[in-house]
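Handing you this structure, nothing more for now.
With one protein chain held back, the other chains of the complex are shown just where they sit.
Note that the chains take the letters A and B in the order they are written out, and that residue 1 is the start of every chain.
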Amino acid sequence: MIEDIVKEIKKAVGKWIKGVTIKNSQRVYIDIDPAGVREVATYLWKDRGARYSIATAIDNRTNFEVQHHLSLDREGGAMVSLRSILDRDKPSMPSLAPVIKASDWIEREMSELMGIEFVGHPDMRRLLLSSEHWPEGVYPLRKDFKA
Amino acid sequence: MSLKIKALTKSPWVYHLCAGGSCNNCDIEILDCLTPRFDVERFGVTLIGSVRHADALLVSGIVTKKTAPLVKQIWEQAPKPCLVVAIGGCACSQGMFKDCYTANPVPLDELIPVHAYVPGCPPKPETMIAGIVKLLGSLTK
Partner (left out) sequence: MSDRRIIPIGPYHPLQEEPELFRLEVDGETVVDLDVEVGWNHRGIEKLCETKTYDQVPFVVERICGICSTSHPLAYVQAVEDAGNIEVPERALYIRTLVAELERLHSHLLWVGLAGHFLGYNTVWMWSWKYREPILDICETVTGNRNHYAMMKVGGVRRDILPEHVDYILSRLPEIEKFADLIKGAVLDDPVLHARLKGVGVMTADDIHDYGAVGPTSRASGVPGDVRRDDPYAAYGLVDWDVICVPQGDVFAKAVVRVLEMYETIKIIKGCLEKMPAGEIDSKPKVVAPGEGIGRHEAPRGEVFHYVRSDGTNRPIRHKIRAPTYVNLPTYKTSVIGESITDATIILAAIDPCYCCTERMAVYKHKGDPNEPIMTGSDLVRLSQEKTARLRKEFGL
């Protein structure tokens, strides 16, 4: 079942896919090229009717990782995570917000707390921390952050 | 007993102030004190919408960097004498959020005067009532 879905995803947007890990019938991790994140996510969200759940940004010390989690509510409830690996020095990837409204806040949050740039985001302002109490360029969720 | 203390303790009107980093549980338990099982309104204690009518502030949660100026401002707006009760572990001692990067370096009781501490996570409604009764008792003695 989940294997069939993965096959279909590969057929539709295979050119951006670098690898697939099927952890179990409900959890799939797809490694993608960051440049194609909008195409892959739009395919899942629009064509397959997946619900955009949230994104996670991870500081791996050598690089940054962004995972967009989409839930295939209409096809067995599996969680598909699109993994993009970003450069450590200047992390940047295309924004999903112009297509998927649900990603608006989380991209602002990731940019604010992790320092990842989302190119093409319509409204990139701070979300949680106020500029009066928090300096620019200090990202609390990074591993090298010291309070 | 002076008239001022009598007026303050007869039927204290309370203003509920969530200082910021709170899990909302203390706030819900404060409201719970007013609902039928505990019903402190019987004794003239009522929750009011404006701090300018308050005899006591019930503060819950840690003070965050973003709310610190507001908490101070609200205390300044309260008519004096006004009592401040720290409700719950976070308001009393910053609790488990002490090391958070958004926690205000100055805790609540150094930011504004605190007259009573009601610890607990969350304190039960009975605990809060007991704390406020003790505080009022200490004033009228």
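Note that in this section a contact is a pair of C-beta atoms (placed from the backbone, for glycine too) under 8 Å apart; a residue touches a chain by one contact, two chains touch by 3 or more.
Computed from a prediction, not measured in an experiment: that's the story for all the values here.
A.B. asks: In the complete assembly, which of B:Leu17, B:Ala91 or B:Leu108 touches the absent chain?
C.D. replies: Here the residue in touch with the unshown chain is B:Leu17.
A.B. asks: Quickly run down the residues of subunit A that touch the omitted chain.
C.D. replies: Residues of subunit A in contact with the hidden chain: 23, 26-27, 29, 49, 51-54, 56, 58-59, 67, 69, 71, 73, 76-79, 81, 100-102, 104-106, 109, 123, 125-130, 140-141, 145.
A.B. asks: Could you list which residues of subunit B touch the chain missing from the display?
C.D. replies: Residue positions of subunit B that touch the missing chain: 16-18, 20-29, 31-32, 35-37, 48-51, 61-62, 64, 66-67, 70, 74, 96-97, 99-103, 121-122, 124.
In this text, only the chains that are shown with their structure count from here on.
A.B. asks: Cα centroid separation between subunit A and subunit B, in whole Å?
C.D. replies: Their C-alpha centroids are separated by 42 Å.
A.B. asks: Any idea which subunit A residues touch subunit B in the complex?
C.D. replies: Subunit A residues touching subunit B: 129-130, 133-134, 140, 145, 147.
A.B. asks: Per the contact definition, I'd like the list of subunit B residues that touch subunit A in the complex.
C.D. replies: Touch residues, subunit B against subunit A: 65-66, 99, 101-102.
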